[in-house]
Every structure is written in C-alpha cells, then in structure tokens.
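Below is one structure, written out as structure tokens; comments come after it.
The complex is shown incomplete by one protein chain, all other protein chains being positioned as in the whole.
We just call them A, B and C in the order they show up, numbering each chain from 1.
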Amino acid sequence: MRLPDKTCTMEEAIFGIRDGDTVMIGGFGVPGTPMTLIRALVDHGARDLTLIKNDANEPGMGIDHLLQSGQVARLITTHLGLNSHAIGLMNSGAIQVEFNAQGILAERIRAGGAGLGAVLSDIGIGTELAAGKQVVEMNGSPYLVEPALRADVALIHADRADLFGNLAYVGTAQNFNPLMAMAARRVIVEAEAVLPLGGIAANDVHTPGVFVDHVVELETLSKEYAVVQR
Amino acid sequence: MRLPDKTCTMEEAIFGIRDGDTVMIGGFGVPGTPMTLIRALVDHGARDLTLIKNDANEPGMGIDHLLQSGQVARLITTHLGLNSHAIGLMNSGAIQVEFNAQGILAERIRAGGAGLGAVLSDIGIGTELAAGKQVVEMNGSPYLVEPALRADVALIHADRADLFGNLAYVGTAQNFNPLMAMAARRVIVEAEAVLPLGGIAANDVHTPGVFVDHVVELETLSKEYAVVQR
Amino acid sequence: MVARAAREIAPGMVVNLGIGLPTQVVNHLASDFPVCLHTENGLTGIGPAKGYDTADRNLIDAGGAYVSTVPGSAFFDSATSFAIVRSGRLDLTMLGAFEVSATGDLANWKIPGKFSPGAGGGIELAQKARRVVVLTSHMDRAGNPKLKQACALPLTARGCVERIFTDMAVIDVTPRGFALIETAEGISTAEVVRATGAPLILPDAAVPTF
Partner (left out) sequence: MVARAAREIAPGMVVNLGIGLPTQVVNHLASDFPVCLHTENGLTGIGPAKGYDTADRNLIDAGGAYVSTVPGSAFFDSATSFAIVRSGRLDLTMLGAFEVSATGDLANWKIPGKFSPGAGGGIELAQKARRVVVLTSHMDRAGNPKLKQACALPLTARGCVERIFTDMAVIDVTPRGFALIETAEGISTAEVVRATGAPLILPDAAVPTF
C-alpha cells in the first residue's frame, strides 16, 4: 500500500467553487491566512459567497479583496476591528454579518469536522448573543445549542504538506486552520513547502491528510504574508 | 517571565485522590496506559472509584489491578473484549459498567475538557444505545444529548514532558490521553522522559502544559509496557 | 472470499478494516496499491503486520495486533480518529456480522446474556462510513442463516450494509431486498438460496463465480 498523491495546480484546486458556496478561510490576522488561495478565488470570480473566517483581515489585505470585489454576501466571524471597510459594508447592509464568540466559532467548526450536530454551551447566556438561539435544559441548567458548521470548501494555509496532504503549521498560524481542514466537503491547502511522503514525521502531523483533497505548493510568498508595519 | 516547574514525586502526585473519585485513565490497550500510576493508585488504596477508560486492558495488567483490588465501583468504557475478568465482574454485578460508542466517549471527554455542556450526535439513534438518552430536535432531525464528562483526576502516560507539563506522545499511545489531559480537575502525568523547558519544540507539543498539574518521571518501564505476546 | 472482498477497494480510498476476517483483506493488496488504511485507535497509513520480535510496543491496530507504518502515516488522538469516521472521510469499512437484515441492518456487537463486551468503535464505523460491506460466514456455527429478513439481535446500525461477502456468495442489499451478485466457485445458486434466511433476487443471466 502507498498513500495517494494530492498535489495539483492552483487552477485545478480552485476550479469547481460555485456561486453561493460556503467557504471557510483559515487565519487569525495575517498568520495562517491563505493569501494566495484568496487571490485565486478573486480571479475565479465565484459570487454570493458565505465566508467563515475569524476576522476580516485589514483593508486591502486577505479576505478584504473578496469584500472589495463584491463576491461576499455573508460573513460568519468573531471580530472585524481591524477592517473599517468590512464594518462599513456591514453597516450599509451590503454584507450580512453573523458574530460568534471566538471559541464558540471554533467549536462549531470543529463539531462540523467531527460529524456532530451541535455543541451545548453556556457562553453568552444572559447577553444579547443568546438572542434567537435554541435553548436546551440539561440537569436543570440552560444551555445554548450551537449548531455545527460545515462548508463546501475550506481554504487552508500550512507551513508544510506532504504529497498525501498531511499538514504541519508553525507559530500562531495554526489558529482555525486545523479545524476548518476537517469541516469542508473539499479542503484546499496552500503550503509553503510540499514534501515527499514521510517528510512530516507521523508524530508531528497536525492535520492528517485524510481530511485534505488538494495540495498546492506556493512558489513565492507575496508581500501580504510579511510582517505588517502599522 | 518563566514557566513554573510541575515535577514532583509519585507520592506527591497521587496523594489526595479520595474514595469516590472519578478517575480518567489514558490508553487503548497497552499503548498510552499509565501502568505505573495505576500501580501507585492500587498502593494508595482509594476505593469506590468511577473509572473512565477506553478498555479494561487484559487480565493481570493495567486497570485490571484496580478491578482485582476491589477499588472500582463503576466503569465508563467502550469495550471489555480482552478482559474476561472485567466481563465477569460486570455480569456478577460487582461493578457497574456504562458502554459508550468509542468516538462518543472521546467527544464527551473532550467536551468536558473544552468547558462545554454536551455534544449533540446522531450516533446510535435507532439502536438500544439510544435508550434513556435525552433527545433534542434540531432543524427537524433528532439528536442525542451526550453530556460532557469531567473527572476529579486524570492519569496520563506521555512519551516526553517538559518541566511545565507540555506533553508529547508517540505512535498509537496518543489515543485518549490528550483528551483526558484536558478534562480533569487534577491532571497527573507519568513521562518516559522529563526534559528541561524548551525540550519539546513549541510546534510539536501535543498537550499544552497549562492543562497539567503534576509531572512524574518514570525511572524504569515495567514489563507491563512491553510487547504483549498472546 | 477475502481476495474477492479486497477487489472492493478502489484506488485512492480511505478504508477501515474491522477486527477478524476483514483484517486479512490487507494481505491481498499490492504493495504499490494507492490506499489509506485507517485504524480507529489513531493511525492513518497502516503498514504490514509485525511479529512479536520486531513489534513496536506503541504501535497497534484497534484489534491489538502489532502493525507498522508507511511513508506518510499520521498518528492522532481518538477524537480526531472518529472525526474522520463521522464526518464522512471514510470511503469504505469492512465489518464482521452476527446478522444482516434484508434492509441492511447490522447486528455485530451483542448477544444478550452471552456476549456483551461493548461495541467499541463499531457503531460509528457502521453508521458513518460512506460504504459498509460485511465479511462473514454465510451461516453461524449452528448452521442457521446470518442473512435474515430482520435481525433478532440488538442492532449496531440500521440500513447501513450495502454488500455482503460470504464463503458462499456476494450479495447486495437493494431496495427490494437481498440480490445475488456472485457465487463462490463450486457453490450453486440453489445452495445460496437455501442458506439465506430471506428471499434472494436472482440475476436474469448466469451468476458469475469468484
């Protein structure tokens, strides 16, 4: 037995994203944001997208390109504080925004990736974040039902991938990537390096390749990946 | 800032386990089973324990010592197939056994470690495993409420620990250890090697040390850790 | 029958082979066949079995057998392992059976009063793998059919089984019940019909053998 090869070109990877798709995009700030896959999705042009991403990056960077190009109908996120452009689109009604507590967004995505229906949590009970949510009593205490999130596509940034799609991340670039890499029907990875099978030791794999469908090696790292001077 | 040192002796680590405690114990078969901590718990003598463990090991090995010594009142598990002694105790009513689907046991423990109330799952719907479980309707479909599990103490086996309690596992010895290491009020680790701070690279840590309370270095590996010839 | 079942594995699949007969399927895969074998105790990329003399004490499959890795193997915890199963990343699982019903119900974990060691990971494999096939003897030790109109034993999962490989035949579970696909060399259709505890849909043409 040998493990299958999942490497492909950027065009093959991004092909097949459709208008109306739900797209998970890794990253917390710059680290872990798949800047190149995002640019490819802009070039691809799919519209009416629902994005699931921790934050909206900053104006002129990351998913802001998708907001600028008008491809986004809806954004499920935790915080837009660094992107005034995104807040403007939200306030004008040009995009619909759903805010989640950050760890609850993480758990909803993970639940999708784990084939669960939902998690029950007490986070936000007694605040406006609980408004409209289904409540379940368990042992006499109320819990909010936080439904699992799945996506049609996940765009993932990894430090290293092997041919099978085993992934390793570095630093705080991990964040939502390992969770989203479990939770989409099709998982597309951009990796700073693609290694032969065995190039990532079995004990050091962060995301097992079984979750991954396509691996694209980054030839260059654009300026967007670099340290941001504010 | 420096990270605190959590190393201690076996006696200090095991001290304070009480009659009636719920104790999670890592391992799937031999790999990852904290054989030395289990022996220390036998010597300690706490009784009326509820154990949470994937399996009951084999007769004369691992948690079978705690069953033999009569310290166990209740066992939450997935499979006892390799321990006829445990099955005998169950059938005679000497211990109470609760079976869980294996991945659901994993998720219930993880939910405890993640501070959630429960997960909703469709596993076992339409079978006798669903009997007596709370059902929640979500988007017109029924889900079983699988309540989070937490414990007073978790006994964990790691390949390596650093002084702060960051852990790394090898091979299939990972199994339930990383989950249980999140889900107990007091987490006790036996490690085959204890390294200085920084001895496990930050990107290679499987269990962050914040979850861990006590680290004990194993001086020798008893015969129970070795390859089992059947 | 094990060799025949091995042909069920298509290139590129992620496969979990249950304890017992299914484990032997691996012996019928070529060394360069592109497949990812999963074991629920936390490994993708199972390599050949190991003897006691060369075994790694930390490297077993879910049945407790000593195994090896291949280039590109990955280890993970039990939550991740079943996330693979429940989220639909398992293309195929091969399981043993006590009983299979004509609607694809599977009973393979409990015989009340006799055998109840717990279901382990079997429930999730049966319920969530994209394709569930069963490898089993056609009849139990007492000579009773294992393929029945309805299961008498507690179910592992409902309506999950798509195909059954036995020592006598390959049988599909269809919307109209069991359908005979192939017979073992030397076994007649009539013998399979007699050994099956529910009606069997027969093909119009001759039945292929394996």
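Throughout what follows, contacts are C-beta pairs under 8 Å (C-beta built on N, C-alpha and C of every residue); 3 or more make two chains touch, one makes a residue touch a chain.
The model shown is predicted, which means the values in this text are computed figures rather than measured ones.
J.: Counting contacts across the entire complex, name the shown chains the missing chain touches.
T.: Missing chain, whole complex, touching shown chains: A, B.
J.: Taking the entire complex into account, which one of B:Ala94, B:Val135, B:Ala193 or B:Val210 touches the absent chain?
T.: B:Val210
J.: Looking beyond the chains shown, say which of A:Cys8, A:Val42 or A:Val170 touches the absent one.
T.: Spelled out, the listed residue whose C-beta touches the missing chain is A:Val170.
J.: Please identify which residue in B:Gly62, B:Gly81 or B:Gly113 touches the non-displayed chain.
T.: The missing chain is touched by B:Gly113.
J.: In the whole complex, not just what's shown, which of A:Asp64, A:Glu107 or A:Asp213 touches the removed chain?
T.: Of all options in A:Asp64, A:Glu107 or A:Asp213, contact with the hidden chain holds for A:Glu107.
J.: In the full complex, which residues of subunit A touch the absent chain?
T.: 28-32, 54-55, 77-82, 87, 97, 99, 101-107, 109-110, 121-124, 126-129, 159, 169-179, 225-229
J.: Which positions on subunit B touch the chain that was left off?
T.: The list for subunit B reads 1-5, 112-116, 162-164, 166, 182-183, 196-198, 200, 202-203, 205, 208-211.
Here is the rule we go by: only the chains that are shown with their structure count from here on.
J.: Computing the C-alpha centre of each chain, which chain sits at the greatest distance from subunit A?
T.: The most distant chain relative to subunit A turns out to be C.
J.: By number of C-beta pairs in contact, which chain pair leads?
T.: Summing C-beta contacts for every pairing gives the maximum at B-C.
J.: Mind checking the centre-to-centre distance between subunit A and subunit C? Centres are C-alpha means, answer in whole Å.
T.: The mean C-alpha positions of subunit A and subunit C differ by 35 Å.
J.: Between subunit B and subunit C, what is the separation of their C-alpha centroids in Å?
T.: Centre separation, subunit B to subunit C: 29 Å.
J.: Where in subunit C do residues touch two or more of the other chains?
T.: Each of 43, 75-76, 79, 82-83, 85-86, 128 in subunit C touches at least two other chains.
J.: Scan subunit A for residues touching two or more other chains and write them down.
T.: 114-116, 202-203 - these are the residues of subunit A that touch more than one other chain.
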